[in-house]
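All protein chains of the complex are present and in place, except for one that has been dropped.
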Amino acid sequence: MKYAKRNDGRKFNETRPITAEVGVIKNAVGSAKFQIGKTIAIAAVYGPNNVFPKFLQKPDRAILRCNYNMMAFSGSGDRVRPGTNRRGKEIGMVIEKAFENILDLSEFPKAAIDVFIELPQTDAGTRCAGICAASLALADAGFEMKDLVCAISCGLVGDQVVADLDYSEEDYEGGAVDIPIAMTPRTGEITLLQLDGEISKEDLKKAIEFGKEACLKIYEIQKQVLKAKYEETKQ
Amino acid sequence: MSKLVVVEKQIVVPGEILADGMDFLPGKGTFREGENIIASRLGLVNASGRVVQIVPLAGKYLPKRDDTIIGVVKDMSYSSWFVDVGYPYEGSLSMKDATAEFIERGASLSDYFAVGDVIITKVANVTKEGNIDLTMKAPGLRKLNGGRVIEITPFKIPRVVGKQGSMIGLIKDKTGCTLFVGQNGRIWIRGSSPEAEKLATDAIYLIAEKAHTSGLTERVGEFLEKNKLENQK
Partner (left out) sequence: MIVSKEYMESIITQNKRIDGRKFEEYRKIEVEYGISSRSAEGSARVKIGDTEVLAGIKMELGTPFPDKSDEGSIMVNVELIPMASSLFESGPPSINAIELARVTDRGIRESKALDFKKFCVREGEKVWLVFIDIYPINADGNLFDACYMAALAAIKDANFPVLEEDKINYKEKGKEKLPLTKMPISCTVWMIGEKFLVDPTQEEELASDARLSIVILENGKICAMQKGGSMALRAEEIFKMIDIAEEKTKEIRRYFK
């Protein structure tokens, strides 16, 4: 099915408007809010903490624990029952993997760095918004990282490759393919990649390129937001 | 041709390229990738000579031998205390390192330090695995009574102290408070009134917020003058 014009009029490679802010959760060592379109993610970092039970500790480095949760009133339809669910657990795990080799965890042996991601409102692209927020929060906390991490959901709506699908596009009656991608902006290496649907290799290549393009734009915003906390107060 | 891609005191984020070329050496907060030197944490660029390093703007305490720190007693066993020092695992203060006094066998440990006590203590040793041994056997180390303990990132502590103690002296002077600064980012404040302590607290948070700026001593002086307490006016 032909998807000639996007529901909200965006260009095919255009992301929704993005805003971000750091230092939003005072009790946390680092925190950030990342909003893309109507999807809002808040990330808070705590730690390094001690780890129990002991067998979970790693003797030479910290472990990273990511917790992803949608608030009960954040879904596009029915209420989301609070409590752990399989989808949330899986997303938490892939987000951990997206950061595992980027963070220098050897600074704090036997400890854990905890990242909590909560979504008060969603409109697709939630795990990617969560990753962007978590990246800001970890940098804001002062942890050693090889690079920031940016993420965006690209894919196919009908027959058209697009960047940053919103919920109406994911739900498109002509079919849609959703591809969340996370990458480190300096090297362009991909640290998270998932795919739901049916897509040709050529379209996948194009989607990943849209993803890289969008991530570089997100990176500029992340950099600016991290520095703004200090720069606006600079003499 | 090696070149520095950033300027001194520029704020950089993890992953930013700082220098290009093998003439530069990666210092703290940076790493080498191919010919480039890359920042590995949020902070200010400091390029002295060939070494390029980052002065962190945030981060948690990493204990080092001989650090003087402020700890809180959390627990005790029959022969030692466990002290929270702002690190994932508690430091351990054994009976023999607790005091120069002779402790009788069977004496109650809580006569010396009880759970909840705030102490200035010194890091005697840190192992590779992160086990911390503390000692109270050095001049100036003791229990601190009353007052409050606030916490900032340890990287800003030098700014709170100032050149030759000028900043901390300014705060003590203008608020009348006694202050002890721990290298773990904790600061103990005790004044003649909670208002005096709050003023000192606010001044320290101001320093932490603007640590990377210049003219800070004047700014803090102005702040303390403007918010002077009633009995000092």
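Read from first to last, the chains carry the letters A and B; within each, the first residue is number 1.
FYI, a contact is a pair of C-beta atoms (placed from the backbone, for glycine too) under 8 Å apart; a residue touches a chain by one contact, two chains touch by 3 or more.
Here the structure is a predicted model, which is why all the values come from computation and not from measurement.
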State which residues belonging to subunit A touch the missing partner chain.
25-28, 38, 40, 42, 44, 46, 49, 67, 69, 71-79, 82-84, 114, 116, 118, 120-123
Which residue numbers on subunit B touch the omitted chain?
72, 116, 118, 146-151, 193-195, 197-198, 201
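Here is the rule we go by: only the chains that are shown with their structure count from here on.
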Roughly how far is subunit A from subunit B, centre to centre by C-alpha average, rounded to an integer in Å?
33
Partner subunit A, residues of subunit B touching it in the complex:
11, 13-17, 29, 31, 38, 40-43, 56-60, 62, 87-89, 128-130, 153, 155, 209-210, 212-215
In the complex, subunit A touches subunit B at residues 29-30, 47-51, 59, 62, 104, 107-112, 139-148, 184-186, 222-223, 226-227, 230-231, 233-235
